[in-house]
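The next block holds one structure in the form of structure tokens; read it before the comments.
Chains shown are a subset, placed as in the full complex.
The first chain written gets the first letter, and so on, giving A, B and C; residue counts start at 1 in each chain.
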Amino acid sequence: MDFSDPLPSTTSEDEGRASSRVALLPVGSLEQHGPHLPLTTDTIVASALAQSLADANPGLRLLPPITFGCSHEHASWPGTVSVSAPTLHAMVSDVADSLRAAGTPKLVVVNGHGGNHVLANLVQASGGDMALFPGPNDWEAARKSAGMRTTNDRDMHAGELETSVLLHARPDLVRTGYQEADHLADRRDLMLTTGLARYTRSGVVGQPSRATAVKGRDLLSALVKGFSAYLAVLDPK
Amino acid sequence: MDFSDPLPSTTSEDEGRASSRVALLPVGSLEQHGPHLPLTTDTIVASALAQSLADANPGLRLLPPITFGCSHEHASWPGTVSVSAPTLHAMVSDVADSLRAAGTPKLVVVNGHGGNHVLANLVQASGGDMALFPGPNDWEAARKSAGMRTTNDRDMHAGELETSVLLHARPDLVRTGYQEADHLADRRDLMLTTGLARYTRSGVVGQPSRATAVKGRDLLSALVKGFSAYLAVLDPK
Amino acid sequence: MDFSDPLPSTTSEDEGRASSRVALLPVGSLEQHGPHLPLTTDTIVASALAQSLADANPGLRLLPPITFGCSHEHASWPGTVSVSAPTLHAMVSDVADSLRAAGTPKLVVVNGHGGNHVLANLVQASGGDMALFPGPNDWEAARKSAGMRTTNDRDMHAGELETSVLLHARPDLVRTGYQEADHLADRRDLMLTTGLARYTRSGVVGQPSRATAVKGRDLLSALVKGFSAYLAVLDPK
């Protein structure tokens, strides 16, 4: 038996940050990530990034992750579990309301899964009280900064980016074989209708062979830098 | 008084298409579109495109539009009205259920407003029974085909694309002055948090000065061509 | 291709009425209206009436229509599409909330479909901030004023009243043959259970043969007069 890490070893709220003005909520998913990454990849990416943001910004409170999202486009692979968009909306909305009532008016939704589209609507309707991070430009800029040459669109799922973050944050969860798992499928216009299975048999769309732990580390660092613009707007001094 | 056009003069369902296997549902918004375009621009674009798709595909049923969407990013300009994401989800979901019970199992959501993010989740969860059209690549390809040199990202709101479609479909609703209304704001990463007002005073992000009715017509034609791939997948022969 | 009228050519909000204290929201339906009227008849009636109200009351803002309602009693005819009562409730309620937040505290729901019963509950619970127009007495009085001798109860669906309004507002959508389409069925007590099909094969209950465009015009004028009592109560000077 091994209970060594059922959750983040330290969440910032136990360190006196419960009265922060801004909280960080990682939102992930439970969905296939090819033969080499775990189903929890998106949650791990979101949690690792949120931890980095909390480390760099001592005034921010780190919350535990929401571990299920909207992953219906991966439903044809075993292991994927989804909740509906209204349910995810209710969950994040309730967390924000509870925080607000307790004195934390601002919430950053740190999203690890592109399919959680409804989060954009929730943040958009918050009247300036929420941010959704990272945005597409933040990911692209951080890729470059970390020495990746792949793009969001081509390296979209279980590719260089996600594998690099896992190699950095949870190398024990990356299975061997990722070096030979590259698969590309540039135009995936029908994905919402057909699911991703039309475009990949393995579940990979991207180039995991290019992944390194260093790139994962540098990507997170670059995102931390990019985050400062969000924070300045969300909670101006 | 002028009641001449409270709704599409002919909806295809009155022409014997009520038993179609596939229906087209335009979804728009009611939001500011700069000094030169009407609040209903997105609904008009979605309706005109859906009409074109119905004209080109006699087997498809055209539905009247949903005229309110999620436009909270435009809330700081007068005139904008929004519904919540769960409400829009319920509305489209109910329409799809009603159609299915009546013998029309497939629904194309023809979306005219990029801020209606939750529609992607609804379609994604439909198990192959819905499509969301156009996707970003479809818009980009149609721009090129229509001789536009602007892109989705730079010409994002009330610009060359939308003004061209309106000049083609409803020139009576385009106000003078659009030739001098250009405004660019490329990186709008904080828009979900701050609203679009951070990036434009007039409400325009794009180049309406480049708009022509011919481009509008050609854009719709190009989208009609691009749609065939969706239809082939949604309702294979 | 003909995109000439996907929506009202001019909605009042583009004419500087976005800051009105009172807005007009037409609510219709998509349901069979016999062999001679379009599925969108109720939406057209509601929109034409709302347009008349806006024309006569320059301080009121006209909104685009909600085009789907609760038409389950017409489900046995092809073409009918319905949403559930809670969904229609959410849609109108969200519109009212959004308007209120933007400085328009009062909403008139201009209802074109008698089956949208839940609207009465929404208005009833608004604490004086909403009106539902026209009420049954308003329709009866306007019939008389327009020279109709039919009543709400006998001329209930696709009859003299609705055909007259369409002949006035959208004559291009009225099909020939309405002169021979009369059908009467006075007691329809079981309609909620059985649907309307128990009482009419054609979908008509009423006397479209009596319809004229002049009656349609005069009916709208009479309703405009009757509306002043609602407005005085909803938004007293």
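As a convention for this text, contacts are C-beta pairs under 8 Å (C-beta built on N, C-alpha and C of every residue); 3 or more make two chains touch, one makes a residue touch a chain.
All of these numbers come straight from a predicted model, not from anything done at the bench.
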A student told that 3 identical chains are shown should find the copy number of the whole complex to be 6
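As a convention for this text, only the chains that are shown with their structure count from here on.
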What chain lies closest to the overall centre, CA atoms only? B
Roughly how many whole angstrom separate the Cα centroids of chain A and chain B? 29
Provide the C-alpha centroid distance between chain B and chain C, rounded to the nearest whole angstrom. 26
Measure off the straight-line distance from the CA centroid of chain A to the CA centroid of chain C, and report it in whole Å. 47
Residue numbers in chain B touching 2 or more other chains? 75, 82, 84, 86, 90
Which of the residues in chain A come into contact with chain B in the complex? 70, 72-73, 75, 82, 84-86, 89-90, 115-118, 120-128, 130-132, 135, 137-138, 187, 189-190, 192-195, 198, 229-230, 233-234
In the complex, go through chain B and note every residue touching chain C. 1-11, 13-14, 18-19, 30, 38-40, 43-44, 47-48, 51-52, 55, 63-68, 75, 78-84, 86-87, 90-91, 94-95, 98-99, 101-102, 168-170, 172-173
